[in-house]
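Every protein chain except one is present and positioned as in the full complex.
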Amino acid sequence: MNAHSPRPSATAAAPGVAPARKKKTGSRAWRAVRHNLPFLIGASILLAVALIAICAGVLYPGDPRDMVTLPLSWPLTDNEYPLGSGSLGTDLASGLAHGAQASLLVGVSAASVGLLIGILVGAIGGYFGGIADDILVRITELFQTVPTFLLVIVLVAISGPSLPIIAGAIGVATWPTVARLVRAEFRTLRSNDFVLAARSLGYSTTRIIFGEILPNALPPIVVTTSVLAANAILTEAGLSFLGMGDPNLVSWGSMIADGRSLLRTEWFVTALPGAAITLTVLSLNLVGDGLNDILNPRSESNR
Amino acid sequence: MKTVPVLEVLDLAIGFPAARAVHGVSFEIHKGEMMALVGESGCGKSLTAFAIMRLLPPGARIQNGQVIFDGTDLATISPRELRRIRGNGISLILQEPMTSLNPVLTVGVQVAEIIRQHQNLSRAAAKARVLELFDLVGITEPHKRYDQYPHNFSGGMRQRVMIAMAVACNPALLIADEPTTALDVTIQAQVMDLLDKLRRELSMAVLLITHDLGVVAQWADRVAVMYAGRIVETAPVQKFFSAPQHPYSMGLLNSSVSNGEGAWHYTNHRLSEIKGSVASAAQATGCSFAPRCRHVIAPCHGGQPKLEAVEKGWLATCCRAQNQEERIHEFA
């Protein structure tokens, strides 16, 4: 047996082109991260926002809707309330911090709901094909023809404005994007021989879908998720601006609504939460673009 | 007897930004000759062939050497002059006849276009020439076939169309990159026979890139074996198959499942193997094949041996082949 034992050597990349690289996948991804400035910027902003959201209760223990000082004091005029106050004398800094909580919570949970439905629908349709796929594609298209924002408004109007309902409604309205993506990935991947190999080994369908195919489809899904979360934050802001947000919570959208009538004089009441939304959405998009480059081995090789 | 070769490649080196892939390859092809460039995937044979027409993949560059065709160096001439030679003086046949034709144009139009691009012919004259070519490459009912689309053609027929396109302007050199790899074995024989007939009738030189030693033995006149970006042996086909001089050539012939007589069976013959993998060539200081060679002697580690004559017209890059005393006689 050992008489013909083969080479123990490592890779056979394009021979003569590059010597065997012994880098592991982990280190490759890490290298890609370090060289990706937009991703680093986006990730740090996002991290900072998340940190503020988590610590909001500690930093500003009181209810952000409480009247704590004189209304409409400009930022940097009062040491106790450095970002100024709103039309009802609320602390804007506290509002921004608590608003971050609401916005990120909506973003994450709406994206999760969309992801869950989208992956299930897309995976089943893409893997099985045939009649199941036809039906699921029609349903997906049905949801896509209705404008997202309108659908969310209708759902919230029916079920009442609370954070879980809003997040759920946004998720329900946005899953078709994920479903279409996942379906396309599954249709390509299912024709790979490794799926045939898995079937020949007697793996169950669940194992093949979630254990074999899904991990290969993850990179584009992860990228889409960040965009999905960004859109969810925007949608929630829009809802709150229209007064359809959760009345028991301060969100960036409701803060903007609060400053609407003061736009010409005390513009900072609107500008501060507006800037927070812009920054967060931008950071999510940067992270999404960055992940696209990092998770895609082809774009790495061009570096 | 010494004639001017159709193509002379001198010390050609091709590199990617990261590393060099072809290290100083030299060979020549004469009129009417079919020369085979063989080697395993990644040895640089296709890269070398494409470099002749300067059709290199992105990032690759000719770093050194000359490609002399018709008295000019193709490695340095302007893109404009090069376009005049491509498809006219030198033409190319690719492996995949399914994707090399434009699916939305009729086959006849595509062949006529090539002719009209290089020759000042009227539409009618070009069509007449195409019909003549179809007949030459064995496409039956050329009139009917002229107006059909590529999807109406089988793989073998498409390859015949590709050949018609390639020989349309009577090129002096035809480069065929694995022309039959995608075809069935019965069709392969037909296509190779056709190429063989054409090069005799049109006295055209053919550079055949292949990994199939059977094809080399049956149809080529001369063979150059590449390993890790270098030609390790070049010889007339008869001599190569009866007494290869480079240990890599020997290894290739020995690991073949067929010895020509065909008596080998797993029950009575164990195939010989070439140990290791090409990746080990990158680290070697001496001969790039030394890490895998069964016949290594001390001088092998001294440096990369040059391609030197074993006999007239027979060269090898092996320090043992060049020394009468040290010759390896595996093929008794």
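All chains are identified by letter, namely A and B, in their written order; residue positions are counted from 1 within each chain.
In the analysis below, a contact is a pair of C-beta atoms (placed from the backbone, for glycine too) under 8 Å apart; a residue touches a chain by one contact, two chains touch by 3 or more.
The criterion applied here is as follows: contacts and distances are computed from a predicted model.
Between the names "Glutamyl-tRNA(Gln) amidotransferase subunit A", "Sarcosine oxidase delta subunit", "Na(+)/H(+) antiporter subunit C" or "ATP-binding cassette domain-containing protein", the one given in UniProt for the chain missing from this structure view is "ATP-binding cassette domain-containing protein". Residue in contact with the omitted chain (choice from A:D133, A:E185 or A:E212): A:E212. Checked against the full complex, the one of B:D11, B:D73, B:E132 or B:D184 touching the unshown chain is B:D184. Of the options A:T77, A:S204, A:N248 or A:T278, the residue whose C-beta touches the omitted chain is A:S204.
The missing chain, though absent from the display, is touched by one residue of B:L213, B:M226, B:A290 or B:C318; that residue is B:L213. What chain B contributes to its contact with the hidden chain is residues 40-41, 154, 156-157, 184-190, 192, 211-219, 237-238, 241, 251-253, 255-260, 262, 264-266, 269-274, 277, 279. Listed for chain A, the residues touching the missing chain in the whole complex are 1, 4-6, 8, 10-12, 25, 192-194, 196-204, 207, 211-212, 215-216.
Note that in this section only the chains that are shown with their structure count from here on.
The geometric centre of chain A is 52 Å away from that of chain B, both derived from CA atoms.
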